[in-house]
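Can you keep this structure in mind? I'll have questions shortly.
Every protein chain except one is present and positioned as in the full complex.
And then chain A:
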């Protein structure tokens, strides 16, 4: 069996032009050098080294490989209606935020509407961040805990904004006073 392997090398050595006997060793080593050069040329095709950035987490298969991918369950509050509501709030915030610049300040009702919309916008924005970075499949308990923490924080901020509006001057007026201080 070894003779089969050796015959290729012999063919390579034979293809090298015949040289006087003293340079036989050099001829054989040049053939070897050529095969080494070929491997170097192949590995130079990879222009960057393989860095182990964000390696995949330990994998596991739920069920069998023939089961279909799981589809998230439908929900009226978490589907496309949520998305549309999100965009409506954002679109509504654009004129409402630019109005104080034009009018100087807002009356208390408009201020309250602005605060409410900002609160909802912040809440949904934070929800998007949590959904992106804490997937349920990877960290189910952390995700649930952080979501509930966000709900509590939003309620607290709602209370604080109410207090600020009623006992203090209101958000737009306060910003104007601090800005021109």
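Everything that follows uses one rule, which is that a contact is a pair of C-beta atoms (placed from the backbone, for glycine too) under 8 Å apart; a residue touches a chain by one contact, two chains touch by 3 or more; residues count from 1.
The criterion applied here is as follows: contacts and distances are computed from a predicted model.
S.K.: Determine which name in "Trafficking protein particle complex subunit 2-like protein", "DNA-directed RNA polymerase", "Phospholipid-transporting ATPase" or "Succinate dehydrogenase cytochrome b560 subunit" the UniProt entry assigns to the undisplayed chain of the complex.
M.R.: For the chain missing from the view, the UniProt record says "Succinate dehydrogenase cytochrome b560 subunit".
S.K.: Touching the left-out chain: which of A:33, A:78, A:144 or A:177?
M.R.: The one listed residue touching the chain not shown is A:177.
S.K.: Identify the residue among A:61, A:77 or A:102 that touches the chain left out of the display.
M.R.: Here the residue in touch with the unshown chain is A:61.
S.K.: Touching the missing chain, which residues of chain A?
M.R.: Residues 51, 53-56, 58-61, 64-65, 87, 90-91, 93-94, 97-98, 118, 121-122, 125-126, 129, 153, 156-157, 159-161, 163-164, 168-169, 173-174, 177-179, 181 of chain A touch the chain absent from view.
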